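Shown here: the complex without one of its protein chains, the others still in place.
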C-alpha cells in the first residue's frame, strides 16, 4: 500500500477500534465503580477502566484512589502488552494504599501489607509490580512458621510525576523521588533519588535529568 | 474509613472471596485430578489447584508429583500476580519430572526434555520458568536442522526447601542447593550452592544465610 493512497480500510478499522474501546471502557468503568463502592474502596470520579481490574481489600484496611486515574488491563488499549489484569490488594488489617490524582496504571500488581503511597501523575508502565511485602522469611527454619506479614514488610513511597517503565519491580522499603524515571525491566531494591534516570537489575542511577 | 470503625463491607467481601476461592479450588482440583489420572500423570493426595493448570505429558515420559502440593493459576488467589496458567510439560520420550512433597507453584512453566528434580517444600514464586531444555542450537547453521531435544538439554535439580522468588528463570544444567533463596527476576545460569541468597541477571551469590 502506498502511504499516499486513500486508506479506507485503515480509517474504518481505527474507527471500529475506538468504538470498541469506548464500549469496553463504559462497561468496565460502570461495573467496577459499583464493585468498589460495595466493597469499600474509596475512589474519586472521573476514573476510567479498560478491561477488568481486581481490587482485593482486606477487612479493616484502606484503599484510596485519586481522581482522573486510568486503569488498563487489555493489550487492545495499551499496545505495550498487558500480561494480566491489574491486581491491587491489601493483605492484612491496617494496610493502607494511597494512589494520587492523574495516575495511569496498566496490568500492574500492587500488593500492600503495610503502606504504599503513590503520588500524583505517576505513570506505571505495563506489567509492573509494586509491593511492600517480602512474602516469606529468608531464614529456612522460620520460612514455614506462621510469621505475620509485618515481619517481612516495609513501606514503599513513589513520589509525584515518577515514570516506571515496563516490567519494573519495586520491592519493600523503597522510596522513588519526584520526577524520576525507572528504565524498563528494572528491579528497584533501594531508594532512588528525585530527578534521575535509573535502570538495571539491581536498579542504579544512570544520570540526572537536567 | 477509620481503621477502628466497624468495616462490615470488608468483612463481607473477605467472606465472599474465601467462598469463591473454595468453589474455585474444589472445582479445579476435582477436574484436574481426573485429567491427571486419565493421562497418566502420577500424583499423591492431598493436592490443590486454584484455577486451571496445563499438564502436557509426552508418551513414554514420567511426571511424578508429591503430596500436599498446591498449584495456583489465578491472581485472585496469589495476589503477587499470575501471568499465565501453570504449564508443566515433558517434550520427548524418557523425560522425567519429579516434584517433591509440600511444594507451592504459581503460574510457573516447567518444561522437561531430560530430567528435572524438585525437592520437598520448594516455593516457586509467581511466574517462574524452569527448564532443562535450550530450545535451539546456538550455531546458526545447525539451528534449522532437525536436532534432537537432548542435544540442547541438561538436567536441572532444585533441592529441598529452596525458595525461588517471582519471575525467576532457571536454565538447563543448573543445580540449586538446599535452603537457598533466589531473588525476584533472577536468571540462574550456573549452579547455586546451598544456604545462600543469590540474585541478579545473571544470578550471583549475595551472602550466606546464617
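Every chain is named by a letter (A and B) in the order it is written, and numbering of its residues begins at 1.
Definition applied: a contact is a pair of C-beta atoms (placed from the backbone, for glycine too) under 8 Å apart; a residue touches a chain by one contact, two chains touch by 3 or more.
What you see is a predicted model; the values in this text were computed from it and never measured.
Asks: Return the single residue from B:42, B:102 or B:178 that touches the missing chain.
Replies: Touching the chain that is not displayed is residue B:42.
Asks: Which of B:157, B:171 or B:199 sits in contact with the chain that's absent?
Replies: Checking the options B:157, B:171 or B:199, the one contacting the hidden chain is B:171.
Asks: For chain B, which residues lie in contact with the unshown chain of the complex?
Replies: Residues 38-40, 42, 54, 56-62, 83-85, 87, 89, 91, 93-94, 109, 111, 129, 131, 135-136, 138-140, 143-144, 169, 171, 185, 187, 201-202 of chain B touch the chain absent from view.
Asks: Please identify, in ascending order, the residues of chain A that touch the omitted chain?
Replies: Per the touch rule, chain A residues meeting the hidden chain are 1, 3, 7, 9-14, 17, 75-76, 79-84, 121, 123, 125, 161, 163, 166-167, 179, 181, 183-185, 195, 197, 199-201, 209-210.
The rule is short, and it goes like this: only the chains that are shown with their structure count from here on.
Asks: When the CA atoms of chain A are placed over those of chain B, what is the turn angle between 0 and 180 degrees, to the nearest 5?
Replies: The C-alpha superposition of chain A onto chain B needs 120 degrees.
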